[in-house]
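Take this structure, written in structure tokens, and hold onto it; I'll ask about it next.
As you look at this complex, bear in mind that one protein chain is not there, while each of the others sits in place.
First chain written, first letter: the chains are A, B and C, and each begins at residue 1.
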Amino acid sequence: MTLPDPALLRSMMLIRAFEASLMARKDHGFQLLSSGQEAVSVGLCAALEPDDQLLCSGRSIGPALARRLDPNRVLAELLGKEAGYCSGRGGRGHMAAPARGFFGAHAVVGGNLTVAAGVALRLQGEGRSSLVACMFGDGACGSGALHETLNIAAIWRLPLLLVCDNNQYSVSTPRAAALAPARLSDLAAPFGIRGMTVDGMDVQAVRDAAQALAATVRAGGGPAFLECLSYGFTAHSTSSRESRPRDEVAAARDRCPIRGYTEVLMRSGVVDRTQVAEMTREIDIVVAAANRFADDAAFPSPADVLLNVG
Amino acid sequence: MTLPDPALLRSMMLIRAFEASLMARKDHGFQLLSSGQEAVSVGLCAALEPDDQLLCSGRSIGPALARRLDPNRVLAELLGKEAGYCSGRGGRGHMAAPARGFFGAHAVVGGNLTVAAGVALRLQGEGRSSLVACMFGDGACGSGALHETLNIAAIWRLPLLLVCDNNQYSVSTPRAAALAPARLSDLAAPFGIRGMTVDGMDVQAVRDAAQALAATVRAGGGPAFLECLSYGFTAHSTSSRESRPRDEVAAARDRCPIRGYTEVLMRSGVVDRTQVAEMTREIDIVVAAANRFADDAAFPSPADVLLNVG
Amino acid sequence: MSAEPDATTKLFFREAIVRALGEEMRRDEGLVLMGQDIGAFGGPYREFDGLHARFGSGRVRDMPVAEGAMVGVGAGYAAAGGRALVSITYMDFLMLALDPLVNYAAKLRYKTGGQLHAPLVVKTTAGAKGQGVAHSQCIEAWMMGVPGLKVVAPSTPADAYGLLKSALREDGPVLYIDHKRLFPMAGHVPVSESCVPLGVARVERAGGDVTLVGHSWMMVPVLAAADRLETEGISCEVIDLRTLAPLDTAALCASAGRTGALVTVEEGQLTCGVGAEIAFRVHEAVPGIRAARVGAAPAPVSSNPVLEAAVVPDADRIVAAVCRLLRGKP
Partner (left out) sequence: MSAEPDATTKLFFREAIVRALGEEMRRDEGLVLMGQDIGAFGGPYREFDGLHARFGSGRVRDMPVAEGAMVGVGAGYAAAGGRALVSITYMDFLMLALDPLVNYAAKLRYKTGGQLHAPLVVKTTAGAKGQGVAHSQCIEAWMMGVPGLKVVAPSTPADAYGLLKSALREDGPVLYIDHKRLFPMAGHVPVSESCVPLGVARVERAGGDVTLVGHSWMMVPVLAAADRLETEGISCEVIDLRTLAPLDTAALCASAGRTGALVTVEEGQLTCGVGAEIAFRVHEAVPGIRAARVGAAPAPVSSNPVLEAAVVPDADRIVAAVCRLLRGKP
């Protein structure tokens, strides 16, 4: 257990405000948001070192910002601008900034799991104490790629931290209807991999668990599996119908990780109301700047369509 | 626990003698043998009813004969003769006789697992108490298909008995080097599926476990997972180099399931030496007849190459 | 009150699919539908709307994200005497399911000497619509050469309805392909129940100067190009393939034989694509035919709107290809 940290709050608030500003745009395109689930990305990234690598699913905005990518370039990427991290080619589904420890998103559900194991094999071979963290949804736990990854990571003792951001749904399908295990972290047990399940709406719980597991991974203890029980505040994607029960969504909103952690920080006297207001203002400025940056940035030229193909 | 049964011995002896006669032929082609592992197929098939369906890997000779297919037509199929069950088109890798409860082999490792779940879904829908048994090797446990099958079979409570014939190797790769779980049946646990591991060189142990699990499956209890610890007496295939330690192979031969069960039956007075000799002679006749049948049978005509394509 | 024999009604593409599925579900009690979010949710494009309510969760089955198992389970269910339609949301994910489809289902009848067959329809959605490199591909050409597998790709609600119904009556596996941009389109569909036979292309428009061949969403830019070429005095015969395997070679050769020029259009990659195959067959039957093909630029399809448009064929590129071919300009 570590101390309450206003940086975690700021990071979550940035994600929330960033996504709100994105949604306010007419040109936002097809996006998967992390609002409501900020604590998972932020808690995890608090346990990562600069040399670690993070991979994630197509729900990449939270992870990218939590990993401290430049909001200007993140937004530019989401909107397809040349100034984005991937020169506007990757978008949300494939956002990447490996030089900043964000190996990137991959929009195939479960598709980044085996890739992450490969990245971990490379880090292991380099003999550093870095690790690879890979975030994926509950939906990805139905895919055989998880099994193959768990097994290989276990036999090779790879420095791999698997983080399931279990937001209870795969599009419209409730996790309980799609997946038999009582806890998804139980899937790690047969392979001798340590598993934990924590409240994914509690950033401190996520951070503490991620740090504990990361420490064993760094120490050469092999892979670990962290399940975070979360809930998204919006429908699956910006073009999906909402299908979740209204009162279930409302109940989740009552467990807002940002409000909850603000209270923790205020109760423990780490921040006061003024400081939170100041933080809000500062974030608004950052987000406004990102929108200006992205607006000013150019689209790629169609003439460059064959650039970087092979 | 059921009583010692000479039919089990006969079935194992038939597989052994049949494969020996096959190996004595010049035209045997590319085969995967079950010699040494007879107890798994025979013990399992003793727990199956006529209306059940059995699927297996490309190591199909043991399962096919244990399921009481006609040795004549099995041998004809292995040799590519028109009189084989699949008109000589399937061979060992794809032998099938669904009308006799043998839905068949599939030579893609792990490839029959999801198919078996589909067959089980069909039986379930028909509302009978039949089940589907699917045999696969330890090697198949590394494949994601197993995970996807376990999960779907669990959420749909399919009448599926998964039987891992763990002969300790995938070609040259020792099971321990390829698979992290301490026992492969542990893989079932996270899904709430009942798993058991038994001595696969002991036909009675296999039969008893298969019967116990089959009973829960038939009763609507959902899928079950049976791991049988076995060992093959010959190299992976008829064209593979032997790579296993010589003394390991010798030690396994000392645990010959046929010799072991003969002793059990004789000790308990169910058969005597004369009866075993008589059984041997009768099987020799059956096997010789199968060879004559296959010899007399014709190859398909090349003109029929497009038959049954679509 | 029975409808006129050729009376039609207007349906959206997705409604035509729902209708075909509903009719076939009623007709064949063994038919089950399996897919992600096809149950109460009604499918990613509402193309399964209402079926769960009508037929229940036993016959309209939501599945986990496990494409390999989805097709494997569907194949096993079908082979065991049932009939299955498995929905793979995007064609890119079909790659995860090619082993059960190609190595098992397509070969089942052959390898068992006719003892088993798999009446399985794998329904998927191809094409680009802003979703990026792993959600936009058209890989139908890979599947056209798989012995034992049929492939259909309608471009109109009527063909979606009629081809899907035919596919659901086949003995062996059929790959049925929608396109993301087709779902909101409306069109006339026969009022009375009917099927569109597999293996028969449709002459969508008669013409004398050049034969344009396409399928699926590409029929929209193809027809737009034909309109524009008309105004320039070039008369296009337009053929909608509808079935990609088996190809209706006779119809293609007959048309190209009349016009003397062939332009194939596909959204996927050209190399070893649909157009290469058609051109070969037509060349064999109509020696001396002039042929050109239009397809994707050789790059992944980005979610980037500018680059997506730069990769995927449009009416401009089709018009240009026709003019180049007919006027012999390089």
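What to note about this one:
Here is the rule we go by: a contact is a pair of C-beta atoms (placed from the backbone, for glycine too) under 8 Å apart; a residue touches a chain by one contact, two chains touch by 3 or more.
All values derive from a computational prediction rather than experimental measurement.
Looking at the complex as a whole, the chain kept out of the display touches A, B, C. Here the missing chain is touched by one residue of C:95, C:200 or C:224, and it is C:95. Residue in contact with the omitted chain (choice from C:116, C:279, C:310 or C:326): C:279.
Residue-wise, the contact with the chain that is not shown comes from C:103, picked out of C:8, C:103 or C:235. Annotation: of C:51, C:126 or C:146, C:146 touches the absent chain (contact as defined above).
Of the residues in chain A, those that touch the hidden partner chain are 53, 84-90, 94, 96-99, 103-104, 106, 108, 111, 113-123, 125, 144-145, 148-149, 151-152, 155, 307-310. Residues touching the missing chain, restricted to chain C, are 68, 92-93, 95-96, 98-99, 102-104, 106-107, 110-111, 132-134, 139, 141-142, 144-148, 245, 247, 268-277, 279-280, 283, 287-288, 290-293, 298-300, 302 (touch as defined at the top). One chain is missing from the display, and on chain B it is touched by residues 29-30, 80, 88-94, 106-111, 139-140, 142-144, 170-173, 177-179, 241, 243, 299-302, 304-306, 309.
In the analysis below, only the chains that are shown with their structure count from here on.
Taken as a graph of touching chains, this assembly is fully connected, with contact between every pair of chains.
Between the Cα centres of chain A and chain B there is a gap of 46 Å. With centres set at the average Cα position, the gap from chain B to chain C is 41 Å.
The set of chain B residues that touch two or more partner chains comprises 144-145, 148, 151, 155. Counting partner chains per residue, chain C shows two or more touched chains at residues 63-64, 66, 68-69.
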